[in-house]
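Missing here is one protein chain; the remaining ones are kept as they sit in the complex.
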Amino acid sequence: MNARRMVLSATFAALLAAPLTGAIAQTAAADKPHKVVFQVSDSDPAKWNLALNNARNVQKDLGKDQVAIEIVAYGPGIGMLKMDSVAGTRVTQALSDGVSVVACENTMKAQKLAHADMLKDIGYVPAGVTTLMQRQKEGYSYIRP
Amino acid sequence: MNARRMVLSATFAALLAAPLTGAIAQTAAADKPHKVVFQVSDSDPAKWNLALNNARNVQKDLGKDQVAIEIVAYGPGIGMLKMDSVAGTRVTQALSDGVSVVACENTMKAQKLAHADMLKDIGYVPAGVTTLMQRQKEGYSYIRP
Partner (left out) sequence: MNARRMVLSATFAALLAAPLTGAIAQTAAADKPHKVVFQVSDSDPAKWNLALNNARNVQKDLGKDQVAIEIVAYGPGIGMLKMDSVAGTRVTQALSDGVSVVACENTMKAQKLAHADMLKDIGYVPAGVTTLMQRQKEGYSYIRP
């Protein structure tokens, strides 16, 4: 089995094994020439909107196909991704525009939030801060709006 | 034409073609051992001054010739670079100290700001957030005061 095939098989296995959004986002991200991760850790909705504006502008500027974008909400920023978030409609729009949006499960545990309390179709990571570290290691630029 | 000459020619062409400040800043930046980009995205003047203090301290600490510094103002931070900015005098000082200071034209469009509304001699970039991504890719450290 050659390298390309192995990647395809791994991708297929990932699609079967993992929640759809996350797996596709990750697989596609590796191939994109630009990568950026946005940190949302403030409880301030103006910061949530700024992160969403930034993501949209980056897609407009570089082309959706050319840039992998991930928004990581944790700590006081977790409210951005709760069911009752004032930014809910815009988060859903970002998801359908191919932006990966993930919530920190460490924060959720601390705030007694279940997946059912969160916006539909977002992704989850065990620890937001570790994800932010990992993405930088993978070559993502880091933006903290 | 050897490599050095080609660089000199390219530099000369850039000087003719582009606004002076930006072209010189970029040409010189590539040769400096240290590089840092500061993000200003808060409407808080204390943050503007902190960014300017940071830039000055870095120049003092590493030597002006040893470090390329760029300050990128966007979103709610754009006020730092408006004509009536309370930090105007200090921005002008930073520019004359060789710091590159640029405003985000995406933000300016959204806030209906023209170049005439902005401090003299600053630079402009189409999208602040894309510039912040690009600089990190070029090896700049990122500081968000």
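Going by the order they are written in, the chains are A and B; count residues from 1 in each one.
Following the convention adopted for this analysis, a residue touches a chain if its C-beta (ideal position, glycine included) is under 8 Å from a C-beta of that chain, and two chains touch if they have at least 3 such contacts.
Remember, it's a predicted structure, so these values are computed and weren't measured experimentally.
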| field | Contact with the hidden chain (one of B:36, B:72 or B:102) | value | B:36
| note | Note that chain B touches the chain not displayed via residues 34, 36, 46, 50, 53-54, 57-58, 61-62, 141-145
| said: Take the complete complex as the reference. Which residues in chain A touch the chain that isn't displayed? | reply: 39, 41, 75-76, 106, 126-127, 129-130, 132-133, 136-137, 142, 144
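One rule holds in what follows: only the chains that are shown with their structure count from here on.
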| said: Quick check: superposing chain A onto chain B on C-alpha atoms, how many degrees is the rotation, to the nearest 5? | reply: 120
| chain A and chain B: spacing of chain centres that average the CA atoms, whole Å | 29
